[in-house]
Structures are given as structure tokens and as C-alpha cells.
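Okay, handing you the structure first.
Of the protein chains in this complex, all but one are displayed in their positions.
Chain naming follows the written order as A, B and C, and within any one chain the residues start at number 1.
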Amino acid sequence: MAETTLEKKTFLSVENLLVQYKLSGETVYAVNNVSFTVAKGTTLGLVGETGAGKTTIAKAILRILPDHSLKGISGSVVFDGKDLLKLPETEMRSYRGKNISMIFQDPMTALNPVKTVVDQIAEGIALHQNMNKANARIKAIEMLETVGISADRADEYPHQFSGGMKQRVVIAIALACNPDLLIADEPTTALDVTIQAQVLDLISSLQQKLGTSMILITHDLGVVAGTCDAVAVVYAGEIIEYGSKEDIFDHPMHPYTVGLFGALPDLKKNVNRLSPIVGLPPDPTVAYTDSCPFAERCPHVAPQCREKKPHNAEVSQGHFVRCHLAGEIAGKAAP
Amino acid sequence: MIKYIAKRLLQMIPVLICVAILIFTLMFFVPGDPVQIMLGDYTSTPEQIAETRARLGIDKPYWEQLVIYLNGIVHLDFGESFILGNDVGEELLERFPRSLTLALSSLGFIVILGVPLGVLCALNAGKLLDKILMVLTLILNSMPTFWLGLLMILLFSVRLNWLPSNGIGGVEYYVMPIIAASVGSLANITRQTRSSMLEVIRSDYVTTARSKGLSERKITYGHALPNALIPIITICGSYFGFMIGGTTVIETVFSIPGIGSYLVNSINSRDYPVVRGSILFIAFSFSVIMLVVDLLYAFADPRIKASYAGNKRKKKETAETGADEQPAAGKEGT
Amino acid sequence: MFKYKKDPTAKAKRLSSYKPGSFLYVVNYVSQSKSAMAGFCFIALLLILSFLTPYIFKYGYREINVRMQYALSSLEHPFGCDEVGRDIMVRIFYGAKYTISIGFFSTFCAAICGIILGAAAGYFGGLVDTLIMRALDVFQSFPTILLAIAISAVFGPGYWKVILACGITGIPSYARMMRANILTVRGSEFIEAAASINCSTGRIILKHVIPNAISPLIVQMAMGVASAGLTASALSFLGFGVVPPTPEWGAMLSTARAYIREYPHMVMFPGLFIMLTVLSLNLVGDAIRDALDPKLKN
Partner (left out) sequence: MRKSVSKKIMALLLAAMLLITLGACGSSEEPTEGDTQPQETLSLGEQNIGAEGDAAASEQIEYVSYALNSASFDLKPFSSPASGRAQTFQYVWPRLVYLTSYGGSLEEAEMWLAKSVTRVDDVTCDVELYDYIYDNKGNHITAEDVKWSYEMVATVGQSVEVGNLLKEIQILDDYNLRFILNSPGTGKMETVLGFHRMAICDKDWYENATEEELLSDIATAAPYYIKEFVSGSLVVFEAVEDYWQKDESLRGISGSQNVKTIYCPVIAEPSVRAISVENKEVDFTDIQISDLGTFYENGAVKDGYNMLAVGGTTALDLFLNMDEESGSPVATNLKLRQAILYAIDAESCRIAAGLDDSCSWLCYDFGTVQMAGFNEAWKEDYWTYDPDKAKALLEEAGYPDGITLRFMYTSNMSSGMVAVLTENLEAVGIHVEVMGYDQALYNTYKYDSSVWDIIIDNKGGYSLIDNYNNLFSPGGYTNGGVNFCKDQTLYDLVDKGMLTGAQEDYDAIHDRTVELAMGRGLYASATIYVSQDGILDMITNHYMYPMVNAWTYAEDFVSNYKIN
């Protein structure tokens, strides 16, 4: 990965992260040496189809991958100068919740049904800010209020809250100890549109207030446009295009990114049929070590795409594309 | 909550009445005449038989006997045993603590041993330890109780001389019966804990807990186990109910005069009052246990407690959640 | 020379080709788990042997030879002889079909009645539900052994009566489980969907509700066969079981228990076979449960 100017400001850099699962005898290549960096206070959007390995990347950073099905994990995740993958479990535990925390996709099941809402928040606070139970509870109630839940509902149970309210609680839990990095794994997918907008506003307002940098995982390009500074497009466990929001939205280079935008309904253009990307998502059990995973579905496929692994070319300042024909197709596909 | 308990207690009365009538009818139609057994082998003249039947009151028609019996139950008078002649109620009260100690301590034994074993299996599911524990508990579960009981007596009291072989008395008398009685059900508790734990371990809130940086132990026992409790409580409830009356085999092998052996002997000699009394006693303790189990559900799972709290609170909740939604805001994504 | 490399994933592929939960899927899955196969073969072997005993073994299961009383295991009699000189091995194999068939039949009829009762109680709810549930409470408050004794006392001992006794005592647990499953399934959308296209309630129960709630029941049945076997042997122990000379294992064990000190081999082999059979049934039950309940697979 070429040195970039963001080096000194980055505080999280992931270097060729590799994650494989084993599923009844077969190996699943979930993440194939992904590398990216996140600058302090910025938001990186990870975009891609479901099953492309986005959540696995997030869980690998926080090292909460289910170990019974994990086959292998390698590479490095440098955070504040320390490689999290090499840390002993006890030390890693002090990072989780304090420096890095995570918001999950389905609020319905993300909260423990038998514990009160405030206890679930206070638990993290008491652990990391070594307060006694009483103070932790006060801090937790403050947190609840900041996410817009009235204090008198603190002692209620998750089943008494609607989907949107639950997601607010999850956010409260994640931001209770104002972490440096927040990983949001499709926080709004399970919510309907009106609630979705509120949750996103809440997250970004808290982000400004606490100065937390964020990795937002989503497959909804509208959400990315609204909140992210940099975008990484993930396909078959690899980052095939990486750049600032403007780079990706205004002049996407990789055929897959182009296809993604093609599949978006656009008010300006009166197109009667959207142009979906043909074919099926890649088979995760194939490693694609010496070919481009998008080859079968790529409209501009060339012979070398099937023989050689495309390297990561820097088409413009901070804008990388992993495609052999990165240069030529730029002109044609521009909107 | 109190209203719920009262409701359940009221519901128990018809159940017990049904049990009383059912057992009365069953014993009435079971062939085998108690007087013949009481008079034993010796030549008994018809008058003597008739006179004894009258004295015991079993010469009256079915309905009359049923009425006398039910009115006796209402006044908690279980009548006198045909064979022993002593008051059945007192006898049951004397024997109940022994069956209760046996049931309670063996329930304690299987919960204290079974649940952690189940959690252990769940945590390293699929590994060697899980397989060994599973097969081991399976073997224990497959052993017939009386065979196990006799083997234990031979091993521990005859060969090693550690424990007395039978009877009641200090703690050491109860060690073997408890192990023999509970080892069989250890497998059920372990397996049930394992499967409900496996289900819970994979759920999202456990991952949330892990993402909060809690230690594995705190996650397992703080978050996972409380959620896995419900099915375990069900198994304990039904096991405890079974133990009160069902330990006949253990009581015969270890000569512990509990309710089980008292019941089987009375069936053998068609001692109607004793059979009816013990069945009612067992049915009563079983219903109480079922009620306790339901209360434990509410204690373990707030969702169920909410349903008991009645509709009053429900209305309040739905009204509240509606008002809290802030009006939709935020710019429209491109 | 073309060497056919056994494709490790062939089995997994064949397995995933069936619809999870379907009969073929379960059969396929069970045949792949080694322990379940060991259990299954043990039981199959026992059953085959049980039917073939009159032809393969020299001694009949009833043949008495008082000279060979309590004979220890020897070449002639691998498991030794019982108190009347009958060959224990032949009796165990011949008796296998009794204990196992008692287990299967009683579980089967308990499950059928249990499912119907549970389904009705769960689906209709209200008065029907409380009535059936209270009736089940009444039934369940009887200790199993007692109900079995009362039934065999009323109808007298005998093979079918033991099945009836073990069967009836099994109904409450199946009914309760079925009702619990129905309650969870009843609320889900596909039932409302079926109701919306006005299927008759009977069809809904049979077609939609029961298939979905059946998998935990099948697991319970697999375990139930094992426990029914044990109940039958406990019944014989208390003297209410099968009438001699049928060599049901429980009866053999209860007559042999008097000789446990002097001739332990008479107690050992029946007890051992009860244990192994129940163990195999449980192993098969485990595999079935894993097959039907994917979450628990690995």
C-alpha cells in the first residue's frame, strides 16, 4: 500500500487483513488481505453487497469473531500504535467498549432481554471508568437522555421499547465511554426510513460532540453520501476501490462501483429500466488468488483479468482502484 | 403478582378434586378385595368377611362412599389405613420430610453439577471434552436405577466401607440414595443446559456484551445463563415433581420409608385410604411445585412477568412509546 | 492410472441438496454422524438377532437345564446361565425385541395422543386450553410408576398392558411440549397468511402448525423410547411387568437381583444391555436433534 499523506493523522491502519472460516469441512475466504486507514475524527464508509465480508472486517478489528468456526486470521490492525491482533485477550478487553465500540444491525436482538436498559449501559461504564454502581447508573441515565430516552423509562426492559428506541439504547451503550473509534454495522437497515434519518442524525451529532472517528458499514449509498468522508467499496472480501467521497461519487473508476451507481434510481435521468449488475455474487469458498473476482460479471472483462490479480493502482491523489483497466474505462463510464 | 398466585391456588382446588375422584374410581374398580388380603390365608367364614367389610365401610355403594370420602378430604381427614389402622394423614406427614429431603437434595445435586457441566459443554461444543461429557452423562442416564443402587451399595458400603448400606439417620445415610436417584436425570439437565446455552451464546446480545469488553466468565454467567434459564427451570420443576412420588425403587433398595414405597405397598395390599391419601398428597405437592416453577419463570424472564402484571400497565406503555417519536428530520440522502 | 480422489465435500454437498428438516435430510445427516450410526447399528443388530435367535442359537430361550444352574460364562454359554439353567445370552437377544418394541410402541402412542391434545390446546386456547391443561395437570401429578402400576393392576400384567401403561404416562410431556411450540408458531405471519386465504382451521393445524412444531417433538420421542424402556424394566422390577417366561430385560434383572452377590453375572449382562440399548437410542436421538435443529449443529 503506497505511503499516503494521511499517515501522521491516521490512528487506525489495517494492513492486509486475512480472515478465513471453516464451514462443515470447507474454508470460507471471508476477508482477503484488506488494507485501509481511518483518520482521527473522520468517517470511513464500507460499502458492498451483503456477504462481501464487511461485518467480518469490523468484528476482526474488535476481535469478537466466533472462535469455534474461525479457521485463521492474519495481517495487522494498528490502533494508536498497537497491533490489536497480537494483543493478549485481557489487554484487548480493556480496548473493547473504552477505545473501540460497536453498534449492531438488528436492534431487536442486540439487547439482553432480561436486564434493564440502564443496567446494560451502566455495566460498560462501571467496568471501564471504574465507578461504583450508583455513579455508573447516574452516568448511564445521562447517556440515555442524550440519545433522547426519558429518564423515567431507565428501569424498563428492552421488550417494552420499539425498534428505533432500542437502537438508541444500543448507541448509548456504544458511546457510553466516549470511545475513540465507533464501528457502526448497518445501524439503520432494520429500521424504517423516518426512524433511520433520526438515528443517523443522532450518531453524527454525537460524533461531532465527542470527536469519535467512525467506520460505517452499509449497503445503502444514500446513507454513505450523507455521513462519510472516505469510502471503501468491498467486493468478495477485498477493497476494490478506495477514495474520498467525492472521488467515488463523482468519478467511480472500478466497473463494480460504476455498476453500483447504475443500479441507483436517479430522479434527474428518466430511465425506464435500472441497469442491474448481471450474475451472482462470488463463491466465498474460492480464493481468487490469481484473477479478479469481478471478472465473470464485468462488462469490460479482458484476458489479463482472468490470469493476473489486479494490483491496487492509484489513479489520482488518494483514489485507489484494483482493476487492470482502471485508466481506460474512467472516461467512458463517467456520468 | 399476588393476584396471579391467588388465581393459580384457586385453580389448584378443582385439579385436586379431579385427582381425588379419579383415584377413588380407579381404586374402586381395581380388582382385588382388601378384606381378603386382610383376613389372610386362614379359613374365614362369610359372616366375618361381611362384618369386616361393614366395619371398613366398603360395603356401601360407590356414590355413598365417594361422598363420605370427599367430605373427609375437605376436613383434611384421610381416614385410617385398613392394614395398619393408623391415621393416614399423620403417617404421610411423618414420611413427607424424608421424601422431601431426598427430592430437594438430589435436585440440588443435579443443578449444582448439571448446569455448570452443561455450560462447559456448550462453551467448547464439538471439542473432545464436550463429546466425553455427553457420552458419560448418557451412560449414567441409561443405567437402570435399581441396578445402579445395588452396585453402589456393593462398592461403597461393602467393599470400601465408607457409607452405611441403608436406613435413615445422619447425612451419610442420604449420600448414596441421592446420587443413585439423581444421576439418571443429570444427563437431561446437562443436555438441556447445553442446548439452550448454545442457542443463547450465538445471539446478538452476547456479542454486544463481548463488544463492551466484559470477561468471558462474566458474559457466560452474567448474560448468557440468565437467558438460558427458562427451559432449565422447566426440567427442574418436572424432575422435582417426579421425585416426590417416584422414588419407589430408591426407597425399596435403600430402605428409606418415604411416600413412594408407602404408596406401592398400599397398592399391593389394596389399602384404599393410604393410596388415596398419598396420591392426593403427591398431587398437591406437584401442583405447588408447578406454581413455584411458573413464579420462577416470571422471576427469570421479565417478559413473562409483564404478562402477569395485567393489562393496567400495558395501556400505559403503548401510549408512551407513541409520543416519544421525534418528528422526522435530517436532510434527504442523494 | 486414474485414481478417484474421494471428494471430501461430496457428502456435505449431497446433504445440503435436501431441504433441511425433510426426512431425507435427517436420514442423511444421521448416517454421517459416527456415534449415531454406532447406536443405530447396535439396535438394528439386536433386533435382527432377536428375530433370528430360534434359528441361530443351539438353546431355546425357554429351554431349562437345571444341571447348568448359575453356570458362569463359558464357551458353551458366553453369558452364563440363569437360576434355572437357561442360556442368558439367548434370552437377552430374544428379549431385545420386547424391551425395544415396548419403548417404540409406547412412545409412539404417547406422542400421537400428546400431539393431538397439545395441538388442540395450543391452537384453540381459551376454555379448551385450560380444560386440557388442567386435565394434563391431573395426569401429570400422578407419578409415572404409580399410573403404570394402577393400569397393570386393573388389566393384569402382560406385554400390551405395559405398553399401554408406559404410553399413557408419556402423554402429558408430549402434549405440553406441543402446546408450547404451537403457541410460538401460532403468532407467526405464515399462520395469519394461511388464515387470510381462508384455509379451514383443521387444515391450518395439520398442514402448517404441526410440521413446524414437530422437530423438537421428534427429538423428545427419540429420548422417550429410551425412558419408556427404563420404565418397563422398573415395572418388572416392582413385579408389575411382563409375565414370565418372556425374557424382558427388566424382569430378568429383577429376578437376578437376589443373586447379585453370589452370581453377579446374572445381573451384569441384562443391566449392561439395558444400558447399551438406552445409550444407543440416546445417541440416535441426539443426531436427530442436531439434524433438525441446525443452530445446535457445530
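Here is the rule we go by: a contact is a pair of C-beta atoms (placed from the backbone, for glycine too) under 8 Å apart; a residue touches a chain by one contact, two chains touch by 3 or more.
Not measured: the values here are computed from a predicted model.
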### Query
For the chain left off this view, which of B:Cys18, B:Met38 or B:Leu100 is in contact with it?
B:Met38
#### Entry: Candidates B:Ala6, B:Ala54, B:Leu70 or B:Ile132 - the one touching the absent chain
B:Ile132
#### Entry: Of B:Leu151, B:Val175, B:Ile230 or B:Ala298, the residue in touch with the unshown chain
B:Leu151
#### Entry: Footprint left on subunit B by the chain that the document does not show
31-34, 36-46, 48, 51-52, 82-87, 91, 94-95, 128, 131-132, 135, 139, 150-151, 153-155, 157-159, 161, 164-170, 252-257, 261-262, 265-270
### Task
Determine and list the subunit C residues touching the chain excluded from the picture.
34, 62-64, 66-72, 74, 80-86, 153, 156-157, 239-240, 243-245, 251, 255, 257-264, 267-268, 272
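Criterion: only the chains that are shown with their structure count from here on.
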### Averaged-CA centre spacing for the pair subunit C and subunit A, given as whole angstrom
51
### Query
Listing for subunit C: what residues touch at least two other chains?
298
### Query
In subunit A, which residues are in touch with two or more of the other chains?
68
### Query
Which positions of subunit B touch subunit C when the two form their complex?
11, 14-15, 18-19, 22, 26-27, 29-32, 125-126, 131, 134-135, 138-139, 141-147, 150, 154, 184, 187, 195, 198-199, 202, 238, 241-242, 244-246, 248-249, 252, 260, 263-264, 267, 279, 282-283, 286-287, 290
### Query
Any idea which subunit B residues touch subunit A in the complex?
124-126, 202-205, 207-215, 223, 226-227, 300-303, 306, 317, 320-321, 324-326, 328-331, 333-334
### Task
Name, in rising order, each residue of subunit C that touches subunit B in their complex.
35, 134-135, 137-138, 140-146, 149-150, 153-154, 173, 226, 230, 233-234, 237-238, 250, 253-254, 257, 260-261, 267, 271, 274-279, 282-283, 286, 289, 293, 295-296, 298
